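One protein chain omitted, others in place.
Residue numbering begins at 1 within each chain, and the chains themselves are lettered A and B in the order written.
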Amino acid sequence: MFKFLLKRLALTVPTFVALMFITFVMIRMVPGDPIEVRRGERGISPERLEMLRHEMGLDQPVWKQFLDYVWGILHGDFGTSIISKSPVLHEFLTLFPATIELTFFAMLIAVFVGVPAGVFAAARRGGIFDQTLMGIALTGYSMPIFWWGLLLVLFMSNTLHLTPVSGRVDLIKFYYPQVTGFAIIDSLLSGKPGALADVLRHLILPSIVLGTVPMAVIARMTRSSMLEVLEEDYVRTARAKGLSAWRVVGLHALRNALIPVVVSIGLQVGTLLAGAVLTENIFSWPGVGHWLTQSIARRDYPALQGGILLIATIVIIVNVLVDLTYAAINPRIRYGK
Amino acid sequence: MASEVIATTTASPPSSLRAFWNSFSENRGAVIGMYVVVAIVLIAIFAPVLAPYNPLEQFKGATKLPPFWVQGSDPKYWLGTDAVGRDMLSRLMYGARISLFIGLSVMLVSMVLGVILGLASAFYGGIIDVVIIRIMDLIMAIPSLVLEILIIAITGPSLLNTVIAITIVYLPRYVRLLRASAIAELSKDYVTAAKVSGVGKLRLMLVTVLPNCTAPLIVQAALGISDAILEASGLGFLGLGAQPPTPEWGAMLADTRDLMQSHPWVMALPGLCILITVMAINLMGDGLRDALDPRLRKS
Partner (left out) sequence: MKSLKIMGAALLLSTMMTGMAQAKSLVYCSEGSPENFTPAMNTTGTSLDAARPVFNQLVQFVPGTTQVEPGLAEKYEVSADGLTLTFHLRKGVKFHSGVNGFTPTRDFNADDVLFSFNRQWKADHPFHKVSGGAFDYFNDMGMPDLLASIEAPDPLTVVMKLKAPNAPILANLAMDFATIQSAEYADFLMKKGTPEQFDQIPVGTGPFSFVEYQKDAVIRFKANPDYWGGKQKVDDLVFAITPDATARYGKMQAGECQIMVAPNPADLDAMSKDGNINLMQQAGLNIGYMAMNAQKPPFDKVEVRKAIAMAIDRDAILKEVYQGAGQKAKNPIPPTMWSYDKDAKDIPYDPAKAAEMLKAAGITSLDTDLWWMPVQRPYNPNAKRMAEMMQADLEKVGIHAKLVSYEWGEYRKRAQAGEHQMALLGWTGDNGDPDNFLAVLLGCKDGKPNANNIPKWCDTKFQDDVNKAVTLTDPAERTKLYVDAQRIVDDQVPWLNVAHSTVFEPVSKKVVGYKVSPLGSHVFTNVDVTE
């Protein structure tokens, strides 16, 4: 097991190096440079342009810039955002809690709705219940989430006034300092009655929107996995012994059926982060997805490089963890032959 | 889409085609999905005949009209008009062309490239395998939308670049799928037999092994079309896809985001089109999977 872990980790090193190289090269290929972007409607003089370029090291040869960049990363320095002048790692860490909070709740909804739906559908296979649930799951799976988000805002917020439209908390009623960056924890720490409830109210719509696709995937997965397990001999035996259908489903089948589902949940992290880009855009959610799209628009090279690298690192780590879990469950698995 | 499936399946013996069709037609959802897909394909092909107006023509004084079931609509424009007075129905019909074009071209290109790379990876192994798989891992480590945005930022927003960006992002699926199934096939007796009898490597790859990997490939291709359509509409929504005045559904939706509160239907219709198209293809894809995957077929 330990050897497998080492091997798996060693395999991520070249990926990581290549990732650094590719983000660096790709970002430099984007037309326009960060200095040009700063010229307002009023323009910048050519001398000042040169000066700024020099100060940011953009007049250095590209290979030198790359070496500086790698050297910095090895020392935990992901560069400094050109627009805000603060360290990229710091920006990422201030925004990432918002994204984690959003993706966590989206996943929570996805799992707690998706798994039971899949189980019920499998237990009542072919029935009206199954068909309805799977129809809903298919709809969710096929949903353009930006449209879904706008529709929900339109009905839930603008028409019915049930949920807030955007942001993380009502800034007029609740004021609390950002301690951890997680609105849930910070609102609790503030000790203000109602603050937590308000934070949750703000989380509902974005989490539903982001959780829709994973929810559908999990429901479908759980159903087919359950169906497979229900066919297995030990379940048939349990049934033959006269155990009630729900007991069989709940006790015997579910545990085994959930293994592939758990693995698929891990693999959804990348999808969730991609979905977060759209969701954060719709709900003005101050997270990394929103930040990345804005950084592209502003040609903020360091922010983009650092941001993509950090996100990709997270995805890689999660994938390794999923692999490890899988290997632990099923020792026969050996990746890369 | 439909022709694609039939073309690949006719390659197998007729009896298996019959079995496939029997199994497929058992699935009511899949058949409905297929009908809808055929209808959308027909609309896309015959858009110039079917559409009441030119999708780019602006009717002055007839802007932001609602569809026929809402009060204040104009019978001349069934589904109403958009912010500058273009006929919604015509634009949506032409939009089907664009979405299907994106879906099909992404599917074809990434499938062909994926088959080549996946087979090469499985057959040659060693350094080729490592390099290909590392690159695919790399692509998959970056969230799809972020990578697509980056590629489009480099190449500039256009329909073609949308296709390129999504193709790159979807490539790993096909490569990994092909590689895994090819490796599985390679260990089977019939391949060993072919090898022993001196069949050339290329022939072995394309003629002996590839046909046995088609079932999962077809399923992946069907689902790949709908995913590509979704992804492209997301890019269109962010303003990075087809450029104005092209009637792309995602872009149409984004253009009217400012009218969301005052004229919701202008925003609702393109989204509905995306949903229906993607759903129909997915339904059909599910049917294909159930029909082609013998393990699921019996259960």
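What we mean here is this: a contact is a pair of C-beta atoms (placed from the backbone, for glycine too) under 8 Å apart; a residue touches a chain by one contact, two chains touch by 3 or more.
Everything numeric in this text was worked out from a predicted model, so none of it was measured.
**Q** Decide which residue listed in A:61, A:177 or A:242 touches the omitted chain of the complex.
**A** Looking across A:61, A:177 or A:242, the contact with the absent chain belongs to A:177.
**Q** Which of these touches the unseen chain: A:52, A:102 or A:151?
**A** A:52
**Q** Among B:17, B:259 or B:272, which residue is in contact with the omitted chain in the full complex?
**A** B:259
**Q** Out of B:19, B:32, B:50 or B:84, which is the one that touches the chain we can't see?
**A** Counting the whole complex, the residue in contact with the absent chain is B:84.
**Q** Mind listing the chain A residues that contact the chain we can't see here?
**A** Residues 31-32, 36-45, 48, 52, 55-56, 82-86, 90-91, 94-95, 98, 153, 157-158, 161, 164-168, 170-172, 175-179, 190-191, 281-284, 286-287, 290-291, 294, 297-299 of chain A touch the chain that is not shown.
**Q** Going by the touch rule given at the top, which residues of chain B touch the chain that is not shown?
**A** 56-58, 60, 63, 83-85, 153, 239, 243-245, 255, 257-263
To be clear about the criterion, only the chains that are shown with their structure count from here on.
**Q** For chain A, which residues are in contact with chain B within the complex?
**A** Of all residues in chain A, those touching chain B are 14-15, 18-19, 22, 26-27, 29-31, 135, 138-139, 141-148, 150-151, 153-154, 158, 224, 227-228, 231, 270-271, 273-278, 281, 289, 292-293, 296, 304, 308, 311-312, 315-316, 319, 336-337.
**Q** Applying the document's contact rule, which stretches of chain B touch chain A when the two form their complex?
**A** Residue positions touching the partner: 29, 133-135, 137-138, 140-146, 149-151, 153-154, 156, 183, 226, 230, 233-234, 237-238, 250, 253, 257, 260-261, 264, 267-268, 270-271, 274-275, 278-279, 282-283, 286, 296, 299.
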